[in-house]
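Before I ask anything, here is the structure I am working with.
Right, subunit A next:
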Amino acid sequence: MSAVADVFSYIAIGAGAFFFLAGTVGLLRFPDTLTRLHALTKADNLGLGLVVLGLLPHVDGVLNGMKLVVIWLLVLLSGADAGQLIARAARRALRRHPPA
Partner candidate 1 sequence: MIPDASTTPGGWLLPLAILMPFVGVLAGLALGGRHARSVAMLTIAAGLAAAIAIASAALRMGDSLVYVLGGWSPPLGIALRADGIAVAMIVAVAVVITGIGIYARTDFATPRGVGEARAPMLYWMLLLAVWGSLNLVFVSGDLFTLYVALELLTFAGVPLVCLDGKGETLRAALRYLVYALAGSVLYLLGVVLLYAQYGTLDIALLAPRVSPGAATWTAMAMMTAGLLAKTALFPLHLWLPPAHAGAPPAASAVLSALVVKGSFFIVIRLWLDVAPGLVGLPAAQLLAGLGAAAILFGSVIALRQARLKLLIAYSTLAQIGYLFIMFPLAFDGATGMFVHGDALNAGILQAISHATAKAAMFMAAGLVYKSCGHDRIADLAGIARASPLTVLTFVFGGVALMGVLPSGAYLAKKLLLAAADGSGQWWWESVLVTGGLLTTSYVVLVAAQMLRRPAADAPPRASVPRPQELAALALALCSLALGLTAVFGPVPSSFLGNPLAPKELGATLMTIAGGTVLALLFASPLPPLPAALSAVASRSRRVTLPLGAVLEGIDALLRRWAVAGVSLLLVALAFGLLMHGDV
Partner candidate 2 sequence: MIVTGATLFGLVAAGLIGVGLYGLIVNPQPLRKILAFNVIGSGVFLLFGVVARRGAALGLGGDPVPQALLITGIVVAFSATALAVTVLLRLFEETGSTTLASDAPAVASEPVVDAGTGTAALPTRGG
Partner candidate 3 sequence: MSEFLLAAAGFVLAMVALGLVRVLRGPDDADRLMAGQLLGSGGIAALLLGGAAIGDGSVVDVSLTLALLAAFASIAFTKFAPGADDGDDAATDPARDHRADAP
């Protein structure tokens, strides 16, 4: 049981780490603000979700498990919202100085 849980954790957390890598690569390589924002919010939130998933088998107590899920939901929620707000700021910046 514990071995299975461990393997699951390794895989999920490894995958999560990969998505963080992907997000950062996107941040570094993508050409403009909006695409960078896209890479960041999508990949990192997924990465965090996978990390949470990987940690779930190890928490003691239902309450702590719930907290983990709530954390992820909170980050998703704020990511979606702040992402929108940032995108608007980016759009306005674009309007002010359009690319040459």
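In this section, contacts are C-beta pairs under 8 Å (C-beta built on N, C-alpha and C of every residue); 3 or more make two chains touch, one makes a residue touch a chain; residues count from 1.
Keep in mind how these were chosen: all candidates are chains of the complex that A comes from, given by their letters.
Quick caveat: nothing in here was measured; it's all calculated off a predicted structure.
Identify which of the numbered candidates 1, 2 or 3 touches subunit A in this complex.
Looking at which candidate touches subunit A, I get 3.
Can you tell me which positions in subunit A touch candidate 3 when the two form their complex?
Subunit A reaches candidate 3 through residues 6, 9-10, 13-14, 16-17, 20-21, 23-24, 27-28, 33, 36-37, 40-41, 44-45, 47-48, 51-52, 55, 58-60, 64, 67-68, 70-71, 74-75, 77-79, 81-83, 85-90, 92-93, 96.
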